[in-house]
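Heads up, one of the protein chains got dropped from this complex, but the rest are sitting where they should.
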Amino acid sequence: MANKVWAYIDQFKGAATPASWEAVAVARTLANQIGGGVTAVILGSGVEGLAQTAFHYGADEVLLADDPALADYRVDSYASTLVAAAKVGSPAVILFPTNTRGREVAGLAAMDLESGVIPDVTEIVLEGEQVVATRPVYAGKLLAKVVCSARPQMVTLRVRAFGKPEMDASRSGTVTKIAAVTDGDKVKVTGYSESEGRLSLTDAGVIVSGGRGTSNRADLQPPDDITDEKQKEIWRAQQGFKLIGELAQTLGAALGASRAAVDAGYIPYSHQVGQTGKVVSPDLYIACGISGAIQHQAGMRSSKVIVAINKDAEAPIFKLARYGVVGDLYDILPALTKAMKERLGK
Amino acid sequence: MDFTLSQEHQMAVEMVRNFTHKEVIPIIKEWDRKQEMAPHILPRMAELGILGINIPVRYGGQGFDYITLGLVCEELEYADTTLRVVMSVHMGLNSMAVLQWGTEEQKQRFLTPQAKGEKYACFGLTEPGAGSDVAGMTSTAIKKGDHYVLNGEKMWISLASKAHHALVVARTDLNAADPHDGLSAFLVELDSKGVTTGDIHGKMGVRAGSTGWLAFQDVKVPAENLLGQEGEGFRIAMSCLDNGRYTVGSGATGLIRASLDASVKYANDRKAFGREIGKFQLVQQKIAYMVQSYEMARLLYLKSGWMKNQGMRNTKETSLAKWFATDASFDAAAEAIQVHGAYGYSDEYDVERYLRNSKGAVIYEGTSEIHQLMQAGYALGYRADGDLRCELPAYDADFWQAEG
Partner (left out) sequence: MKIVVCVKQVPDTAAKVAVEGGKVTWGDAPLVINPWDEYAVEAALQAAEKGGGTVTAISLGAEEAKEALKHALAMGCAEAVLVNDPALAELDTQGASRVLAAAIRKVGGVDLAVFGKQAIDGDSGVTAAQTARVLGWPAATLLASLSLESGTLKGERAMEEGRQRVEAALPAVASIVKDYGEPRYPSFMGIRKAAKAEIPAWTLADLGIPTPAAAVMWKEIMNPPARQITNEMITGSSPEEIANKLADKIMEEKVL
């Protein structure tokens, strides 16, 4: 059984990005259709342990280049190693997760293999061995159906567009070691720092926003040194924004706010979404304790999926919302953060 | 006849629009509420070259033509009237007068730093007791040896508290048979001893701008700061207005467009009785009038700018452009509020600010009533423009763009 569909396992500092397993699972589905096996390609240093997980998600074989020379991610070495393997294995399709690394490894490999890359795909079907991939273009204003006439067809899959991959811990497979190709190394990695930068509102794919409702828990007692009523209100609102922030962090989301919350001094203006703040159109917008004045709506109504959490069932925000919860954000948010953490494996 | 704007015009508009959309529109409401000028506005306008847009490169400017000045004013006032006001006083009423009337030495000392944006300039004509009645002013400048001694007070002066230089008109001949002939114009450095300045608060509009007063007590103004000749002050002041009014008219055109754009957006968004309010004919009528006003105002100021480029006297055309555009901008803003309904009445939306901002320009630089008298005067043959000793120089691309 020829292994016609490959999945590239993207890892950073030894941890595979969850989207890599989505690529393995999609590879499995495609391979089943054309009667082939799935090969997962794992490149890095000290990454042998990832092979087992690849099998669990559907790989039959793992090509493993485990070499200290691959310790730091560098596009040239990673692409060259993959290219050398692909020249031997001749897959019909190589799937990658769409992230900063997946895109460019696929891009470089496409050049060396004289084929092409179809980036950031949200749907994929096979016609024989021909991939027909659907991808958003013009910032999602249009969809394109794209094919690649050469082989291998390299496709990067939009993260989380293909659902949660299924895992079967009883599965296993064979590990084949391959050599790292690092002589083409042109970029040296000299250091690394964790991101401290907050996601900017307009760039964010997900935004969690808070409104006036953040301060509605009168039973919350501020510390004794806060005596001023206005300051007490702000303190309460900040407790609400803490909950919003925790959900935002879990989702990798940016933090937004309504004008009412900004004007009340709960949160700085830079977070304001709406007519007089930022106009945003994320894939997911979660409005917490925001009634949804028309000005706020103007700033977020083009969001793909809107979730509203509000105590007031009559709040206009519910008219825009795909999903609505009538409830207190202080009750719902901690539970939602927990539920999302479980689902995202955090 | 060619109605096409040049690529330079289009790119200049694009650049200014980029600036206002990134740096002004997002923050202007906050400053309007605070009734303060956002501190970054003047330095940024200076840095970007806007403050010298139509001044020859040799005098520190950007070498663009007079039409560009109008286009830039339209873009600036689209964002907020206060930015256009800066151009009216700094450029229209002051810098262009120095270009027109100044000696080479005055151009080097005053115009060049102003065009570079190193110095801001304002214009002191109006007094607490003299507005339209210019010749009724009481400020005096009495010659004493190699200088004049300036006394008096100027009121409703934009940038009074921000400017470094002022073009001040004062009475030098107390006994002139015709009081108009007793006036002279001076370039005054506002850090001179005896100058005090202040802001006026509680204005209906242009709240994010600086409007104030200048007071002069025994201020020594060197004789070489006399602009033009003694007794030429009234004619210089009127020539300043030909340029100031041009910026006001082109700016008001931008305000009409702002009202139009806001109304169109709202009428497409807001629903009533199950459909967008834009589908209602009475809303359409309001929008149609705004379109009409915008196109007319724009044609009027472009013609005036074109005449300036040609070196043609344009007092009549500029007066018409200013009168029409300012009245129309007030009407457009009022109707934009009507389109917005109750929301338009709140400062959540911009249109109430447009209305407040539009009103001042119906009053300053010649009230609408003055312009009506002027237009009637031209039509009836009561009024004609005589030649000036120094005309505004026609735009000459080679001269304007040469490095000096």
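Chains here go by letter, A and B, matching the order in which they are written, and residues are numbered from 1 within each.
The criterion applied here is as follows: contacts are C-beta pairs under 8 Å (C-beta built on N, C-alpha and C of every residue); 3 or more make two chains touch, one makes a residue touch a chain.
These figures come from a predicted structure and were not determined experimentally.
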- Task: Pick out which of A:87, A:177 or A:304 touches the chain that's been left out of the picture.
- Result: A:304
- Item | Chain not shown, touching residues in subunit B | 6-8, 11-12, 14-15, 18-19, 22, 48-49, 53, 62-64, 401
- Task: Quickly run down the residues of subunit A that touch the omitted chain.
- Result: 12-13, 17, 72-73, 75-76, 79, 99-101, 103-104, 106-108, 110-112, 114-120, 122, 132, 135-150, 159-164, 186-195, 197, 200, 203, 205-206, 251-252, 283-284, 304-307, 318-327, 331-332, 334-336, 338-340, 342-344
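Just so we're on the same page, only the chains that are shown with their structure count from here on.
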- Query: Once bound in the complex, which stretches of subunit B touch subunit A?
  - Reply: 29-30, 269-270, 343, 348-349
- Item | Residues of subunit A touching subunit B in the complex | 259, 269, 275-276, 293-295, 298
